[in-house]
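Here you go, one structure.
Partial view: only certain chains, each at its native spot in the assembly.
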Amino acid sequence: MNLSARNQLKGTIKSIKKGDLMAEVVVEIGGQELVSVITASSVDRLGLKTGDAITAVIKATEVMIAK
Amino acid sequence: MNLSARNQLKGTIKSIKKGDLMAEVVVEIGGQELVSVITASSVDRLGLKTGDAITAVIKATEVMIAK
C-alpha cells in the first residue's frame, strides 16, 4: 500500500503511555525523538510495543517551518 | 517563544517550489527528507531560501504510526 502522505520516516518505538482513550508513542528517528498521539485502540490494533520498528507518517500540510 | 507543538526538528532547506498560493519546502533533517506545504506568503514573510537553517514543527496529534 502506497500512501499520499509524503513523509514516511523509519524509526523505533522508545516508549508507549496509554491513557483512557488516547496514547502517547515516543519514536526515535535518526537520533531524534518524535512524539505521536494516536488512539489507545490503534496501539492495540497494531500491537505496538517498545522496540518495534515502525514508520512515522506525516502529511506535508502538517509540517510547519520556524526560523 | 516556546510552543505547545511537541516535535521541533532542526534541519536545512534543500529546495522551495512556489505555486500561486501554496509552496512546497523540502527540508533535510538528519539525512532524511521532510516535505512541508505552507502558504507562499509565509515563505515570503519568513524570507525562506535554500540553505537556511530552520526548525520543522509538527503537532504530536499529526504523527501517525504505520507498522
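Residue numbering begins at 1 within each chain, and the chains themselves are lettered A and B in the order written.
The rule is short, and it goes like this: a residue touches a chain if its C-beta (ideal position, glycine included) is under 8 Å from a C-beta of that chain, and two chains touch if they have at least 3 such contacts.
Predicted model, so just to flag it, every value in this text is computed and none were measured.
Q: What is the total copy count for the complex if 2 chains are drawn?
A: Copy number for the complete assembly, per this file: 6.
The rule we apply is simple: only the chains that are shown with their structure count from here on.
Q: What is the distance, in whole Å, between the centres of chain A and chain B, each centre taken as the mean of its C-alpha atoms?
A: Once rounded, the distance between the two centres reads 18 Å.
Q: Which stretch or stretches of chain A touch chain B in the complex?
A: Residues in contact with chain B: 3, 5-9, 24-25, 27, 29-32, 34-38, 42, 46-48, 52-67.
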